[in-house]
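Note that one protein chain is taken out, while the other chains of the complex remain in position.
Just so it is clear, A, B and C label the chains in written order, and each chain counts residues from 1 on its own.
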Amino acid sequence: MSGDMILFFILASLSVIFSLLVIFPRNVVHSAMALAATLFFVAVLFLTLDAPMLAILQVLVYAGAIMILFLFVIMLLNPAALEGRRIAWWTLGSLAAVALLLELVSLFFYRPSPSGQPPVAAAFGGPETLAQSLFTDFALPFEIASVLLLVAIIGAVALAKREG
Amino acid sequence: MAPLNYYLVLSAIIFAIGVAGVVIRRNFIVILLSIELMLNAVNLTFIAFARYLGSMEGQVIVFFVMTVAAAEAVVGLAIIISIFRHRRSLDPREMQLLKW
Amino acid sequence: MMEQFGLLRFIPLIPLAGAALNILFGARLRPQFAGFLACGAVALSFLVSLAVFWLLPASGVFRDVLFIWIDSEPFKAQLSFQADALTAVMLLVITGIGLLIHVYSLGYMGDDEGMTRYFAYLNLFVFFMSLLVLADNLLLLFVGWEGVGLCSYLLIGFWYEDHTNTIAGNKAFIVNRIGDFGFLLGVLLLFWEMGRQGVWTLNFSELERAAHLLRPESVTLITLLFFAGATGKSAQIPLYVWLPDAMQGPTPVSALIHAATMVTAGVYMTARLHFLFSLAPATLAVIATIGALTAFFAATIAVAQNDIKRVLAYSTVSQLGYMFLAAGVGAFSAAIFHLFTHAFFKACLFLGSGSVIHALGGEQDMRKMGGLRRYLPTTYWTYLVAALVISGAPLTAGFFSKDQILWQAYASPNGSTQLWLLAWLTAGLTAFYMFRQLFMVFHGACRVAEPAKARLHESPAAMTVPLVLLALGSIFAGWLGTPDFMWGSVWDPWLQSVLGVQEAVDDAAPGGELFLMALTLGIAALGFLLAFLLYGRESRVAERIAATTIYRWLAHKYYVDEIYDCVFVRPFTACARWLAQIFDPGFIDGFVNGVASTIRAGSLSWRRIQSGDVQHYLFAFLAGTLLIFAYLLGR
Partner (left out) sequence: MIIDLGIIAAKVFLVLFMVLNLAGLLGWIERKGSALIQDRIGANRASVLGFAGLGLVNTLLADPIKFLTKEDFIPPQGDRLLHTLAPCLALFPALVTFAVIPFGDVLVVGERQINLQVANLNIGILYIFGMASLSVYGIVVGAWASNNKFSLLGGVRGAAQMISYEIAMGLSVIGVIMAYGTLELQQIARAQGELFWGWLPAWGFFLQPVAFLLFFTAAVAETKRTPFDLPEGESELVAGYHVEYSGGKFLMFFVGEFAEIVTAAGLITTLFFGGWQLPYLMRDGFHFPWGGALLLPHLAVVVLQVGAFTIKVLFFCWLQILLRWSLPRFRYDQLMRLGWKMMLPVALVNVVVTAVWIVLRQQLSVKP
């Protein structure tokens, strides 16, 4: 087993463990922290897939901004009451999720998977190549995305503002 | 190098965990967190395919998914705040006005 | 020979900017300033038009492409302007006469509250009208065509507090819609027929090149539809009824829109598309007949009207009939020539009547006027000149242009004696009703009521100067197109590049034309004499005539409005009422409500499934996804 594979398995098992830690704890802050950790490990996985720019963006945007926003809101609301857990509902939901997982996996193995990665240019996944795509072929979606963010800002302010 | 399917299976696992979280947890914030989890699983798939196809499109899509996720989180949290202000609760079962 | 000429766009755009400024900021400007702004815009436009006229080479075309408007292969329409000889003439009329009337309006509307609105509309009209004549394709022309209709509607109903004005505006708009519908159908049919020949275009020059490809019967249908549009806009039988009512608007508007420019759009369009009309002899015959009939018919009505502006309105209809008669016999150049001269003298007449109305504080009934020449000398003299011109006094513009039409009606290959006869009789009637009006208004005893009489005054210089200029123009404009036995015409060669060479009038010596001229002069003189005898001095004959049945018929305009009301309007409203009060609530609502209540009954039991818990929905969604995946995998 090569070093790459070992690295992959370590990262994969860490991400799965922390993903599970997102949905199980009763404490919302623990969930959020677990998600932040998952995001961080997924970012490292991005690095192994030659996507350094997106790995950094993942840390910067997801872990650094979105998750902080979550924590911020959790602290602001400080929800006290803990939810009840009905066994039947949990079992049903978990079974459905497992079924989904099995179906997805069998879908992936429906056809043989390509083994090994094709060689890519050194700059693949770097800021230049990403920017090249974004500002040429995807210029319009890029602009629309900026409008979307603006709309989200205004929407959030309008929603969260106290009346009167 | 790990084969493509490994990454796909990993993202399927994370996605399924996210789905389970959305369905079983009775807490808006955790539901939102689980949605982020699902989005991330999909991002991982995109990036893996981008790597194996040697094309930047997958990464570009992930960029846009991040944008959308940011917008979604912001608006979702704003909705949660305003709901919490009215109901003092984060339980989705308390919000059942839209029925019948 | 096409030449790019970037100034062209400024002719419509400057008035548009003026209108926009007045609409947007008018409320904050002093009303006087709004007027000056509008005048300045049109003056600039006029200067540009002069430049275009001056620089335009003999048989050249100026083009100015702004941008591609519609790009849908294989069809492409540009927002582009073109100016050839015909357009140049029209531009001069629109901006030149328009400028004079703008200036006149400064005096006429000086104390009106809605001045900024008025000038904004007026500028907007100049914009649309110049767009209409500058358009290089039918679509753009149609934009202008509808735009001027809109401005006409806005200005007829300008004093909207008075309900009759808005009714008149509506009438103009609706009647025009009928014609426009025909016009639009014509455009579509032309587009389709051309497309079937593989030429997807509405551009004039390209159409002209491809016109010979069309089948004869489709050309006839297309041109008839176009002419239907022209009858609406240019007030021909059967759609002329809106024009007399349009006199509800301010008088300068009547002069500009409903006499000099907009109503001539139909004539312009006919001339612009002459290459199509020339291919359809049947349509030409229809046009000539309708033109002659309209000319005569409207003139007879004008004889018995007592409203000073209505006389002029019917006169306008009658003169437009002349123009269509000319177009109908293939003498497009003569039609445009009459359009040109008519713009001068009819504008002059309208503005003169406006001056009278202004002096009398809004009175329009000629029976309450009389003897005004002492109080309004300038108005009187210009009015007299214009009346002489329209009646065809020798060596004036009306004389030349009308005789050209009469001569063509008689002698051109498409003409006939009957057409000439109608036109000839109309010439007599024209002289009669014009001088009847002149005598009733300016001569005889003063019948003005006392309080108004004390305030009688000549109008301010802003109004009289345009009057004088227009009167001078009325006299001299005609010298551009004298018959061959004088110094000939500079007009026809000028338009030749656009309208083609006039077909030579065969088997006619100059003597024939001279003879016809004499006949026309004769009947005009007869009309004048009759008017003098009946109205020019104290006499009781007029009252006795007024009591006759035929006079009553004429005064009521042959009851055409009432007939239209009975035949079209009433059945239509009855039908609409039935639909609204019986069919819609009973049948349609019954059906819709029935469907709704059936579904409602069915859904009462099923709606419990909607628990309101978003996670139940999510679970259902997940289950569905699982099933679909399972199906896909199992396949």
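Rule of thumb we're sticking to: a residue touches a chain if its C-beta (ideal position, glycine included) is under 8 Å from a C-beta of that chain, and two chains touch if they have at least 3 such contacts.
Nothing here was measured: the structure is a model prediction, and the numbers come from that model.
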item	value
Touch partners, limited to displayed chains, of the chain removed from view	A
Of A:71, A:107 or A:120, the one touching the omitted chain in the full complex	A:71
Candidates A:23, A:63 or A:97 - the one touching the absent chain	A:63
Candidate in contact with the missing chain, chosen from A:13, A:27 or A:146	A:27
Positions on subunit A contacted by the hidden chain, ascending	27, 29-30, 33, 36, 52-53, 56-57, 59-60, 63-65, 68-69, 71-72, 74-76, 78, 126-127
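Criterion: only the chains that are shown with their structure count from here on.
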item	value
CA centroid of subunit B to CA centroid of subunit C, Å	65
Separation of subunit A from subunit B, taking each centre as the mean of its C-alpha atoms, in whole Å	7
Subunit B residues counted as touching two or more neighbouring chains	19, 23, 26
Touching two or more other chains - residues of subunit A	93, 96, 100, 104
In the complex with subunit B, residue positions of subunit A that touch it	4-5, 8, 12, 15-16, 19-20, 22-23, 28, 31-32, 35, 38-39, 42, 45-46, 48-51, 53-54, 57-58, 61-62, 65-66, 69-70, 73-74, 76-77, 79, 81, 83-84, 89-90, 93-94, 96-98, 100-101, 104-105, 108-109, 113-120, 124-125, 129-130, 132-134, 137-138, 141, 145, 148-149, 151-153, 155-157, 159-160, 162
Sites on subunit B touched by subunit C in the complex	19, 22-23, 26, 92-93, 95-100
Partner subunit A, residues of subunit B touching it in the complex	1-10, 12-21, 23-27, 29-30, 32-34, 36-37, 40, 43-44, 47-48, 50-54, 56-57, 59-60, 62-64, 66-75, 77-82, 84-85, 89-91
